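Of the protein chains in this complex, all but one are displayed in their positions.
Letters A, B and C mark the chains as written, and numbering starts fresh at 1 in each.
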Amino acid sequence: MALRVAVAGASGYAGGEVLRVLLGHPAVEIGALTGNANAGQPLGSLQPHLLPLAGRVLAETSADSLAGHDVVFLALPHGQSAAVAEQLGADTLVVDMGADFRLRDAADWERFYGSPHAGTWPYGLPELPGARAALEGSKRIAVPGCYPTAVSLALFPAYAAGLAEPEAVITAASGTSGAGKSAKPHLLGSEVMGSMSPYGVGGGHRHTPEITQNLSGVAGEPVTVSFTPTLAPMPRGILATCSARARPGTTAESLRAAYEKAYADEPFVHLLPEGRWPATASVYGSNAVQIQVTHDPHADRIIAISAIDNLAKGTAGGAVQSMNIALGLPEETGLSTIGVAP
Amino acid sequence: MALRVAVAGASGYAGGEVLRVLLGHPAVEIGALTGNANAGQPLGSLQPHLLPLAGRVLAETSADSLAGHDVVFLALPHGQSAAVAEQLGADTLVVDMGADFRLRDAADWERFYGSPHAGTWPYGLPELPGARAALEGSKRIAVPGCYPTAVSLALFPAYAAGLAEPEAVITAASGTSGAGKSAKPHLLGSEVMGSMSPYGVGGGHRHTPEITQNLSGVAGEPVTVSFTPTLAPMPRGILATCSARARPGTTAESLRAAYEKAYADEPFVHLLPEGRWPATASVYGSNAVQIQVTHDPHADRIIAISAIDNLAKGTAGGAVQSMNIALGLPEETGLSTIGVAP
Amino acid sequence: MALRVAVAGASGYAGGEVLRVLLGHPAVEIGALTGNANAGQPLGSLQPHLLPLAGRVLAETSADSLAGHDVVFLALPHGQSAAVAEQLGADTLVVDMGADFRLRDAADWERFYGSPHAGTWPYGLPELPGARAALEGSKRIAVPGCYPTAVSLALFPAYAAGLAEPEAVITAASGTSGAGKSAKPHLLGSEVMGSMSPYGVGGGHRHTPEITQNLSGVAGEPVTVSFTPTLAPMPRGILATCSARARPGTTAESLRAAYEKAYADEPFVHLLPEGRWPATASVYGSNAVQIQVTHDPHADRIIAISAIDNLAKGTAGGAVQSMNIALGLPEETGLSTIGVAP
Partner (left out) sequence: MALRVAVAGASGYAGGEVLRVLLGHPAVEIGALTGNANAGQPLGSLQPHLLPLAGRVLAETSADSLAGHDVVFLALPHGQSAAVAEQLGADTLVVDMGADFRLRDAADWERFYGSPHAGTWPYGLPELPGARAALEGSKRIAVPGCYPTAVSLALFPAYAAGLAEPEAVITAASGTSGAGKSAKPHLLGSEVMGSMSPYGVGGGHRHTPEITQNLSGVAGEPVTVSFTPTLAPMPRGILATCSARARPGTTAESLRAAYEKAYADEPFVHLLPEGRWPATASVYGSNAVQIQVTHDPHADRIIAISAIDNLAKGTAGGAVQSMNIALGLPEETGLSTIGVAP
C-alpha cells in the first residue's frame, strides 16, 4: 500500500524538488500540497516542470491540511517547523528540510539564527558515521544544509582516519537556487549571470556551526572551520573545495585508502578514479556525490573536493534517502545517481 | 526477459542521452557501447554523469560488437548509419538517431546532405497523424531531427485543421548541445555564454526539408517553410516560435479547439492553459513538450510556440518512445514528463 | 566648457548604463543623480561597477534636484516623464529613455499603455530616414525602445527600397536586463539561466506599435507587424530575426545594395560581409549594430537579422548619440563601436 506523503511549502525550490523526486518513488502517493501566499493556486503555474501535478491546487499549511499522511516534508522558512511538527502525530514521519532541528548546541542556534532553539532531530546525512543507525525507525528527520552535506562528505573521511589537522578551510560555490525563490534584486538573472561573488564571509554563514558540528563529531575533537560560500552563475550545484593541513605521515595513498574505506558501500558517493575531479554538471538533478582527494606535498595540505546538486542530494534527494532509511525501505528507492548532462 | 540494447556512438551527446534514458527503462539491459576515436576508453571518463556505467569500456563500432542485441541505437555522423544497419539482422530493431532515413525525397536529401540517399524508414514522431501506426512492429525507425520535432508539433494541428495558410515562418532557439560534442571554436563556452546568434539562415539548414515534409504531409498541399535557427546560451532546449497567416475565419478559439483535439490523448504533449507560454527550463531532461497557440488579430497570424529538450524529446527520448511503440511496450515506459527545474 | 548632465532614475539599468556611457564622454560633467526609493544611498552600493561615482549620493527626483543642468536624462517608469519634463526649462535638453513620447498615435498609446498620451518628441533613432534632421537642435528627445531599435534597423532599408511586402514577421531574443531591475520571481537567475521563453505573444508587447510606426513611416504604407519577443539567458543583447515576403524581383543582390546604401555613412551600423551573421556578444557594451540580410529563394522571403546591446545602442548609447546630434557635437563623441568579447 502506498505511503501518503504531504509537502508543506510546495511552491518553493525545496518543495518543488522533493515533489520531483517523489514522483519517481514507487512506494509513494502524493497527498496534500500546501503553501501560504500561494494557497489556492494550481501547482502548474508555480512549478510548471511538474507536469503530472499541474492541476493540483495548493492548500493552506495547517494541521488540518497536513493530517492523515504517513510522511510530511516541511519546506518552510526557518523557525516555522516546530509549530507545524507539534501538530502532527508522533507516528507521522516528519522530514524537516529547514534548519530548525539540525544543531545540537542551543547557543550556536541562537547566535546564528536569532531565535530560541527548537531541539535536535536525527540528522539526515546517512553517510556520516553513526547517522544511518539513528535514522532507522525514526519519526523525525532533520535534513542537513546543502553546504554541510557537500563539505562533510568531502572531509569527514580524512578526520575519521586521523589524517587531518583540526583546522578546515573551505570555499564553496553554489548555484543560485540555494538562495531560494524569493525575488531579491541581487538574485536577478541580470545580476548573477556572468558573476561570481562571495557572501557570509568571515564565519557568518549559518551553515558554519553545522559543518563544525559534523567534522568535530567525526574527529573527536573540536575542528575549527573557516567557511566562505560564493554564488556561482548556474541554477544548481555545489562545488566544495575543502582543505586542511595534513597530519604527519599523511600521503596521497593513505588518503585514498581512507576515502575508499569510508565510501566502499555507499550507494550515492562516487570516489572518482585518480586524476579525475568532480564537476557539478555530472550530478545535475541526481542524488550522486562526486568526490576526489589528494595531498599537496609542497603545502603539506589535504585537498578534498566534492560536487553535489544542492537541491537534490543537498536537500530533497537527501531527504528522501533518509525517509527510505527511516521507513525500512531500500535506501536507493526512487533515487537516481544519473546526472542530467550536458 | 530484458531487452538487450546496444548504442553505437556512445561517447557523444545523443549517445549519452539515450543511455541516460535507457538506464531508467525497466525492460532494458544495456549491452554493447561502441565508439570510434574513443574505443577502449571507459565511459566514466567520457560521460561522467552516467555513474552506473562508469566502468563500461567502449568497443569499436562494428558488426561484431553490435551483434546479438534486440535493439541497436545508432548515434553516428550522417551517412554512416546505412552501412551499419545493413550488417544487423532484419529482426534487430535499429533506431537511427541520425538523419539518414528521415527524408522521403531523394533529391532533397542529396541537395542538403551531399551524398546518395539511403532510403526512408518509419518516422519516429508518433504524434504526427499516421506516424504511430507505421511504427508499430517496425524493425527500423528514423528518429526525427530536434528542430523538426519542436516545429512540427507546434504547427501541425493548425494545418491538420485547415486553419493556416501554407507559408510557415519559424525562428527557433536551440541550446548548444544540438551542435554536438566536437570541439569547434565558435562553440566554446567563452563564445556562446552571453550570446545569441543565427546560423543556416535563408533556407540552408538541413532540417528545413524535414520540416517541409512534415507540414506538407499534414496539410495535404505543399507548405513553404522559412526556417531560421539560432544558437542560445544554454546547454539544452529548443524554443520554436512558429507562425503562419491565418485562413479566413480562424480565431483563437478554433485554434485552441484544434490543438486540444490533436493532443487530447498524447501522453507527452502538454497544451498549456490559456495565457501561459512554454519555457525550455520546464522540460529540461524530460520527454515532455509544452505548447501554446494564439491568433494575433491585428496581424491575422497564428503564433504557435513549443518547448522541448533537444536531446530528450528532440532525440533520445523520442527515440525510446518510438522503440516502445515498435516493440509493443506501453509508450510511456521509462520516459518522464517531469523537467529538472529550476 | 563641460555640459552639466543630470540623470533621473540613476539606480536602474538604463540609468546606470547612461552613466557608464557618459563617464567616457569628454564634453560632459556628471551632475545630479536622482532616484526615489533609493534616494540617500551612495551609488557605490547600487551600481558597484561605476567606480568613479561610487561616493555620489542619490537625491530625490524633483524639479529642484534636476534644475541647473544643460541635459537631463530621464530613466523613469512610463507615465512619469511628462510631469518631470514640464518642470525643466525649455532650453534644457531633456532625453527621455522611457516610452512616453515615442508614439505619434494617441489611440495606440492609450491602448498599449492605458494612460493619456503625453505627446510626441523627436525620435532618437538617427539612422531612420529623416530622423537625424529632426534631432538637430531639438531640446526634447524620445529615445526608442530597445526592440524597435533592433527591428527597425534590420528591416527599414528593405522597405525604403520597396523590396518587401508590408507584412513583417519578427522574433527577437533579449537579455534579461531589458526587463529591468525590479525583483520579480520569473526574472531570478535560477529561473532564467538555461531557459528560453516568450512573452507578450500575439501582438501584445508595447513595442509593437512603435515598430509598426517606424516601418510604416519608411514604407509609405501601413506595414502589419507580427512581433514575438523572447527572454534569453544572458544579461544583455538583442538578436532580432526579421522577415517579410519579398516583392517580385527582389534578390540577394538588390537587398545587399539597398542595405549598403542605407548604411554607407552610418558610424554605428555595420553591415557584415556576406556569409557572416550577427552575434550579440560582438556588440556587448558598445553602440554598434551588426546587420546581415539575405533572400531565401525557396520561401521567397527576406531575412534580416540585427544584433545590438539592448542597454547601449538600444537605450543609453542611442540616447547619447541623439544628444550629440541635438547639441551639434560630433555624433560619435563618447561612444564606442568595440564590443567587450569574449
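We adopt the following convention: a contact is a pair of C-beta atoms (placed from the backbone, for glycine too) under 8 Å apart; a residue touches a chain by one contact, two chains touch by 3 or more.
These figures come from a predicted structure and were not determined experimentally.
> Of the residues A:Gly31, A:Gly178 or A:Gly237, which one touches the chain left out of the display?
The one listed residue touching the chain not shown is A:Gly237.
> One chain is left out of this view; which of B:Gly31, B:Gly145 or B:Gly194 touches it in the full complex?
Of the candidates B:Gly31, B:Gly145 or B:Gly194, B:Gly194 is in touch with the missing chain.
> Among A:Leu128, A:Ala160 or A:Ala281, which residue is in touch with the absent chain?
A:Ala281
> Touching residues of chain A against the unshown chain: what are they?
Touch with the absent chain occurs at residues 167, 169, 171, 173, 175, 188, 190-191, 193-199, 201-203, 208, 224-226, 228, 230, 232-237, 239, 241, 243, 245, 277-282, 284, 292, 294-301, 303, 305, 307, 342.
> Identify the residues of chain C touching the omitted chain, counting contacts across the whole complex.
For chain C, the residues touching the absent chain are 13, 16, 20, 23-24, 44-45, 47-52, 54, 177, 181, 193-194, 235-236, 270, 272-273, 276, 279, 281-286, 288, 290, 336-342.
> With the missing chain put back, which residues of chain B would touch it? List them for me.
13, 175-177, 179, 181-185, 187-194, 233-235
As a working rule, only the chains that are shown with their structure count from here on.
> Tell me the rotation angle, 0 to 180 degrees, that brings the C-alpha atoms of chain B onto chain C, to the nearest 5.
Angle of the fitting rotation, chain B to chain C: 180 degrees.
> Cα centroid separation between chain B and chain C, in whole Å?
Whole-Å distance between the two chain centres: 37.
> Where in chain A do residues touch at least two different other chains?
13, 177, 181, 193-194, 235
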